[in-house]
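Of the protein chains in this complex, all but one are displayed in their positions.
Presenting chain A:
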């Protein structure tokens, strides 16, 4: 028998996350002794089988790492390969990439805010049960998600694994009329996104703050999405090509995802909280006003309030998409020629859940010699575990059922994508004798 000071909490199949994982917390003598975010999603070996492929293939192949954020993979891959080949993509083609990425941010953030995370705050197991009591709210979330998916469908051909993206640009650039069809839904989406910020800002948030260093891409002048320079809130900055010098991945026995640390600094956080900390001065007007109204002016270090930041970013992505559509002039050519050459290339973009890094090495004939991918969830894993450790320690008076529920919510703060990280969740809390 265990006595009161010893507990073992576990969730063997975390819900409302992308992919599969578990959580295990062990409490011995009233102290949290061990916290593990276990990722048991089976490995799929992308970095291994990318070797021997043509340099034109990573955008399509790596998209399949994640069905929620395929555009992040496609555009990090394109950027890395273009870097290896010494080609830069600008102008209208670059604007179309940003528009496509806005579509993914809208779709993914709406999915997370409404379908995955909000049910936690309102005490529902999922969106279907939430819809029984608040159908209008769920319909608003689905309309937002649909507006994002519509961008992906018009510009990319389909919402999951879009087909119109190639190294150098797009197979076909849309005409102004095609993009204009997106405007009415996006105008409604802007109102819906602003309503989302007010809605989630009114949730009850546990009193909790993190002390993680935060890393995001920064592109002075605008909120970084599809490109930028890595920077942390403690002043570290480095070019994308030095990512692997500063970010070290290590393997832990309980996970098929690698854990990333900043060399010499330790754990760090990437994603909406980090982006907001580093780039909020560049938010668009409506998004900035919504952030102020939501009480985010002093910054946000409470991971539970990440849902508010996500809603602010949702607003930004909608405004930015409208701006890009209004200013669009079709490019003379839908892509830039990217001739193969021997070399290494590096790419990083801001996936909805954080910075996504790719590196490829090409032979002179365009065949890939090596590939390396660092997804956001493996970067955040150490932070999630640290949050859980501190969170559980302060709430040991709660019963197992309540504590387990709160821990799951704490994990979902990070919108973990386990499919991405495998290379994630069940919750087990073990309370055992010392």
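One rule holds in what follows: contacts are C-beta pairs under 8 Å (C-beta built on N, C-alpha and C of every residue); 3 or more make two chains touch, one makes a residue touch a chain; residues count from 1.
Methods note: contacts and distances are computed from a predicted model.
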Exercise for the section: Given the options "FecR domain-containing protein", "Electron transfer flavoprotein beta subunit", "Oxidoreductase" or "Sulfate ABC transporter permease subunit CysW", say which is the protein name UniProt records for the missing chain. Expected result: "Oxidoreductase"
Completion exercise
Checked against the full complex, the residue among A:31, A:158 or A:402 that touches the missing chain is A:158
Completion exercise
Of A:5, A:30, A:67 or A:206, the residue that touches the missing chain is A:67
Completion exercise
The one of A:23, A:92, A:111 or A:321 in touch with the missing chain is A:111
Completion exercise
Residues on chain A facing the left-out chain by the touch rule are 13-20, 41-49, 51-54, 57, 60-61, 64-68, 70, 111, 115, 119, 125-129, 131, 135, 138-139, 142-143, 145-146, 149, 157-161, 163-164, 166, 171-172, 250-253, 256, 258, 363, 365, 367, 408, 419, 423
